[in-house]
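Take a look at the structure below.
Only one protein chain is missing; all other protein chains are in place.
Labels run A and B following the written order; every chain starts at residue 1.
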Amino acid sequence: MPGWSKTGFPVQSLLGFVLVGLLLLTVGVAQFWTPYGPLAIDLNAPLAPPSWRHWFGTDEFGRDVLSRAMAGARISVGIGCATVSCAITAGALLGTLAGFLRGWTDRVLMTINDALLAFPGMLLALGFIAVFAGGEGAIVLALSVAYLPSVVRVVRSVVLSIREREYVEASRVMGNSSAYSMLRHVVPNALPQVAVLATNLFGWVVLSESALSFLGVGIPAPAPSWGNMLAAARPYLASAAWLTIAPGACVMATLLGVNWLSDTLLERLRPGSRS
Amino acid sequence: MLGKALNKTPREILAVVLLALATSGVAAAPSVLRARLNSDILSSEPGVLRDENTDAVLLHVVEGLVAYREDATVGPLLAQRWEASVDGRVYTFYLRPGVRFHNGAPLTASEVVWSFRRYLDPATHWRCLREFDGGGLARILSVEAVDSLTVRVTLDRAAPLLVQTLARADCGETAIVHPSSVAPDGRWRAPIGTGPFQFSTWKRNQFVELTRFAGYSALPGPRDGNTGGKHADVDVIRFLVIPDGATAEAALLRGDVEILDGLLPLQMSELRGEADIRMDVHPAMDCYALLLQTRDPVLHDPRLRRAIALTLDVPALVKNITLGTGEPNASLVPTASPYHASPVQSHIPAPDLAQARRLAAAAGYRGEPIHLITNHRYPAMFAAAVLIQAMALEAGIHFEIQTLDWATELDRYNHGDYQAMAFGYSTRLDPALTFDAVIGDKDRDPRKIWEDPRARDLLLQVKSTADGDSRQMQFDRLQRLFVNDAPAVILFNSARIVALRKNVVGFSGWSAAQLRLWGVRLQ
Partner (left out) sequence: MNRAARMGRYLGRRALLAVPTLLLVAVFVFGLIRMLPGDPAQIMLGDVADPTSLAAMRHYLGLDRPLPLQFLTWLGHAAKADLGRSIATGEPVATLILERFAVTASIVLSAVFIATLLAVVGGLLAAWRQSRPIDALIVGLASLGLATPSFWLGLMLLLIFGVHLRWLPVVGYVPLRESFAVGLSYLVLPVATLVIVESGTLIRTLRAGAIEVLGREYIMHARAKGVPERQVLYRHVLPNAFAPTLTLVGLTLGHLLGGAAVIETVFNLPGLGRLIVDSVLARDYPVVQGCLLFTATVYVAVNLVTDLLYPLFDPRVTAT
């Protein structure tokens, strides 16, 4: 079968593992060492194209792009993970409650949910940054609040469809409590969908962070994040393309790796799926 | 009969006539000059709700009694001359005869009086009212028509800088408009002025269109600031609102727009190689500086502030930020100003890291982080912060950059709520105005950055005379005090960069950094 390597995994899964592994390695290494300081300027070598000295070239202040991309990996991935964790945890909880219990719980939760959904992430981000004096925490908070409602909605709809299945009914008829039925049947069946949602969400968050930086309300410079590097590279799109390509490629590689990996996991997790 | 006279048949005559009509139709297609605005104008009423773009557009349509010349002195415009009484309290303006408004009405003293009275009415919210209501320059006691072409303005005290203030662009040049600019209920309609162009169409957030005013009477001579030689050489000017820089550049390259004003240095270097585009670069009278809060516990010792100034290699910094278009300047008097020529003004101190360390230690600085506020909206301010942080670090002075959105930064500036801030002052044609913006009592006005009472005295002196030599002396004294006290480190004056398509002829920039499209035509 085309695309299958000797180990029996399709190429995509392998690539997924490789990319994610590379990413984690970079994040780990960047904690202790980068080729140059991410904030170290060099006014003698601004906008230098990629070379042996600077693998990804330098930016308008002579700062090494590779070092900044590595440091940025930590920040962007960190924000992505933190936001996804918060949003998924809180959202799954609320969504399951709403979907399973229905009735007034559902209605109240959905009302608040809808109110939150209508909020543009940008306004939230700006608000939190201004109030909590900037930085990653504020962005994580803002994006978690911005994406929480989406998670709640999706989890709720999954729970709604699973809830009606025969074995759940059967479980209740047999006298099991709602909570037990929920945990035993609904949650495991919802997991694959939630896992897909989580990886989608990670992608959205990393992209949102870059969008927020593009609009001027993301991670405050000069600390590098892929998002604000992309934003700062905009004026140099034609003249210094490496400034855009590097962080753009990092974002794409990260998201591709995570998505391919999650596809693999999805196929493994899915009970009775075709292979 | 004509046919026989010309030896031609009627059919041939018809053909010639039709051809003439056709070509005259072609020749009569209006010439449209398209310029870009990076944000929409705020209103069509001069001097009220305004910003730089609003001023630039409206000054094609309206004119004041006096206006700034190219060399930043004030010259006659609608007033052909003026006299001040011996005690300096009564000014008599003699209007130029034969000037007409866009609606055909002649300019007379009664319209001038009407306009002035309207500006002085608090309900109009004229930006410069505070200069003339007793709190600023002098209170205007009365504005009267002496005869149909003479207006007398009476003040409560002498004001040597009266015409300099009236001519200010942010005052709307104190433009004389016709009463029919206002509806019967007092609401503003549209500016009926005396300028070379008429205010034609305003589609909000899309474009503003001005059309040539055929009845315009220009002052003789070449183009001179906002005064002389204002000939409308195109039929229509369309100001297109294109906020995004990259989109605007692309539009210029495609030919959808002919003039791009206020380019960043980076955009200039990008466009420089293009065959169809040329650049106009002109030093501006703005100012970029590092503000240091003199009342901050860490920064209150002037030795630390002087130390910070000594860590900066200003020429290298300016070269990086402005790509060579800006002028390093350690003084609040801009390099393009006639008052900059003296040695005191043009001296740029060289960096001295050892001395900086000594001074910082003497001031008791122990390496604590100093918060430096900047923003992304003005790339020069952002770049300045990054470079200042790196340079100061080499002498052991730690800045921590806080990037805020512009509105928040402005708020902090207005409240004096910062330690250090990368800031920029907009163009002011008279240095006294810049000093006025920075000198004052912080208790009464927290925006001010410099409280030294000697500075306040000098400022009063400089504002009370129009004599060039004595003003130069005061400016020099101020500069010496400023460098010693270092409430801020002045970095540079930028250049106004305008990109033009090669078929645009006759354009030139000037130090007021205000886009002027009279005397400009398309080939």
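The rule we apply is simple: a contact is a pair of C-beta atoms (placed from the backbone, for glycine too) under 8 Å apart; a residue touches a chain by one contact, two chains touch by 3 or more.
Computed from a predicted structure; not experimentally measured.
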Chains shown that the absent chain touches, full complex: A, B
Residue among B:206, B:346 or B:461 that touches the chain left out of view: B:206
Per the touch definition above, residue among A:47, A:101, A:117 or A:187 touching the missing chain: A:117
Contacting the left-out chain in the complete assembly, out of B:190, B:208, B:257 or B:308: B:257
Given B:201, B:247 or B:484, the one touching the chain that is not displayed: B:247
Residues in chain A touching the chain absent from view: 1-3, 10-12, 107, 110-112, 114-115, 117-120, 122-124, 126-127, 130-131, 150, 153-154, 157-158, 160-161, 164, 192-193, 196, 200, 203, 207, 210-211, 214-216, 230, 234, 237-238, 244, 248, 251-252, 254-256, 259-260, 263, 266, 270, 272-275
For chain B, residues in touch with the removed chain: 40, 42-43, 49, 51, 125, 127, 130, 135, 170, 204-206, 240, 242-244, 246-248, 250-251, 253-254, 256-257, 405-414, 423-426, 437, 444-445, 447
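Heads up, the rule we're going with is that only the chains that are shown with their structure count from here on.
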Centre-to-centre distance between chain B and chain A (centres being mean Cα positions), rounded to whole Å: 46
Residues of chain B touching chain A in the complex: 245-246, 264, 266-267, 269-270, 316-317, 320, 376-377, 379, 382-383, 386-387, 389-390, 401-405, 408
Interfacial residue positions of chain A with respect to chain B in the complex: 39-41, 43, 46, 60-61, 126, 130, 133-134, 216-217, 220-222, 231, 234-239
